[in-house]
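First the structure, which I've put down as structure tokens, then a few questions once you've had a look.
A protein chain is absent from this complex, but the other protein chains hold their places.
Lettered A, B and C in written order, each chain numbered from 1.
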Amino acid sequence: MIIVNFKTYLKATGKKAVELTKKAEKASLETNVSIGVAPQFTDIATVAKAVNIPVFAQHIDSIQPGSHTGHVLAESVKEAGAMGTLINHSERQLKLSDIDAIIKITRQENLVSVVCANNPNISVAAASLKPDIIAIEPPELIGTGIPVSKAKPEVITDTINLVRKINEKAIILCGAGITRGEDVKAALKLGTQGVLVASGIVKAKDPHTVLREFAEAIRV
Amino acid sequence: MIIVNFKTYLKATGKKAVELTKKAEKASLETNVSIGVAPQFTDIATVAKAVNIPVFAQHIDSIQPGSHTGHVLAESVKEAGAMGTLINHSERQLKLSDIDAIIKITRQENLVSVVCANNPNISVAAASLKPDIIAIEPPELIGTGIPVSKAKPEVITDTINLVRKINEKAIILCGAGITRGEDVKAALKLGTQGVLVASGIVKAKDPHTVLREFAEAIRV
Amino acid sequence: MIIVNFKTYLKATGKKAVELTKKAEKASLETNVSIGVAPQFTDIATVAKAVNIPVFAQHIDSIQPGSHTGHVLAESVKEAGAMGTLINHSERQLKLSDIDAIIKITRQENLVSVVCANNPNISVAAASLKPDIIAIEPPELIGTGIPVSKAKPEVITDTINLVRKINEKAIILCGAGITRGEDVKAALKLGTQGVLVASGIVKAKDPHTVLREFAEAIRV
Partner (left out) sequence: MIIVNFKTYLKATGKKAVELTKKAEKASLETNVSIGVAPQFTDIATVAKAVNIPVFAQHIDSIQPGSHTGHVLAESVKEAGAMGTLINHSERQLKLSDIDAIIKITRQENLVSVVCANNPNISVAAASLKPDIIAIEPPELIGTGIPVSKAKPEVITDTINLVRKINEKAIILCGAGITRGEDVKAALKLGTQGVLVASGIVKAKDPHTVLREFAEAIRV
């Protein structure tokens, strides 16, 4: 499984979000590997209408419908076509009680919860809240081009060991610094089920080719 | 001028956001009064495509394009079709330095800035940052059905007097508790140029009729 | 073990913080039960100098020494005489990553970490970060006079069961609504090692007598 986080890159905003998602869909169809995208809130509806791959929100708020101007309602991202949401990305960190509340909201709304975590401790804490997916992203590697699988393999193996003690079901992804197929392969060997990537795809000269390389690394 | 804030009401989410906006457009066409809407981020694109009235975001973040997962980029709401944004709504209050930064961003992106303020002091502080529009909403009245024009007329007149000393150009709206055409009329008499409304329209049995009543109160 | 949280009550500010702490010290000496206090930051030094019982900060920030105007440095509360700190109280909730970072700071500074948690899920997440003490306080009971031991005994027993699976050492306290010795007794029967109290002591007509009653309930 691959999730591409579009962040707030101009190269993945508006029309370009749709174009990039179509490349992800093509790579997914060609390889039969699940590739999802996490565009900005404003692009979820257009992106979800244009393709048939999983679309995630980058964040939702811990709110119920009502008087919450400027916040992001689970129901709104769902109706727009998202099937899940990132939670607690290192660029949008949340209070512990809000992570717990948001995971409960995703369960009520049948949204897939992808909780991001920066270190083994935080991954275990996140795992204890029973999200569907845990994505481990050491923040010091984000956007550096140094794959977590090379620089810090022990972060991933430690995390998996600890997480599995209290949560046997969650899918574990890893991220940060992944730019080549061999990085993806290394991540899988360490015991993860896939990757959460951003700049490695969004800033690539040819995102389709890179995504296809990633997907093939997973398929093999 | 009327701006309808959809907040995160289910009655103004997704398809219902489009339906409500069409009613606003109809009232605007019938009365020739400018009526804008502020739907949730996820609904901006769909709403903006469906109608020809001004669409506002409910908030944008003080960020530039790049690595800001889960944040709201000015460029993204603009490309989705918004022509402006609310800033510092009482349900989404911001640091002073962020209000300043966001107003500068709206200027760069040619977006209309609507800064919300809760009392005369804050309105003057907001006015000194040179937004296009200032919306005064005493938070204790929001959603109560007591129109600010009746309960606290001095809030509005004081504010206008103070604001005009340092900012002659900004449009001044008022909000909170407005449910009838006479509330709108009273607000205009006090010197405002229009209203920012939410539950008074969204929760109305017949939003089109109420909006038309509001618009006629402005036109006369 | 009893910890009395002084919050920002005027009855527990400044000189009154010292007086109240002396009553706590007296009750502790009379019963030989450990009673600590958590006064406001400004009162830690004066309180710690006046008595010989454990003093806790109510919060510290996730910072290192340096340029952090207006923040609370671990070293500063330690030098003032605190031997530990509350973390993530329901009135001062923190990001998951900050809870993790603050617990690490307390370890480096030899401060006792008391992480507060509102429900079983959050308690387990907190426990996975290896604090010294976990204090369970359902926020809906805080200040109500309904003891958690009566209203929600299952919250405590569930939490203890879950916490013990991943953390055998942490002391577990419970709080919220405790006003009588029998509430303390009930809490101990459920498997906790003590209580975190606030209004039950600070607002009591005779705090010394109530604290003595609480302490005797623990000693028996």
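The rule is simple: a contact is a pair of C-beta atoms (placed from the backbone, for glycine too) under 8 Å apart; a residue touches a chain by one contact, two chains touch by 3 or more.
None of these values were measured; they are calculated from a predicted model.
Just so you know, the chain we are not showing touches B, C across the whole complex.
Considering the full assembly, C:Thr13 is the residue among C:Thr13, C:Ser34 or C:Gln193 that touches the omitted chain. Only one residue in the set C:Ala24, C:Ala80 or C:Ile178 touches the chain that does not appear here, and it is C:Ala80.
Checked against the full complex, the one of C:Glu19, C:Glu91, C:Asp132 or C:Glu216 touching the unshown chain is C:Glu91.
Annotation: of B:Ser34, B:Gln64 or B:Asn119, B:Asn119 touches the absent chain (contact as defined above). One chain of the complex is left out; on subunit C, the residues touching it are 5, 7-10, 13-15, 38, 40-46, 58-59, 63, 65-73, 75-77, 79-80, 86, 89-92, 142-143, 198-199. Where subunit B meets the omitted chain, the residues involved are 88, 90, 93-97, 99-100, 118-119, 121-122, 124-130, 165-166.
Keep in mind that, in the parts below, only the chains that are shown with their structure count from here on.
Taken together, the touching pairs link the chains end to end in a line with two free ends.
When the CA atoms of subunit A are superposed on subunit C, the rotation angle comes to 180 degrees, reported as a multiple of 5. Our note on geometry: subunit B versus subunit C, Cα centroid distance of 44 Å, whole angstroms. Centre-to-centre spacing of subunit A and subunit C amounts to 37 Å, using the average Cα coordinate of each chain.
Chain centres here are Cα means. That of subunit A falls 34 Å from that of subunit B.
Annotation for subunit A: residues 90 touch two or more other chains.
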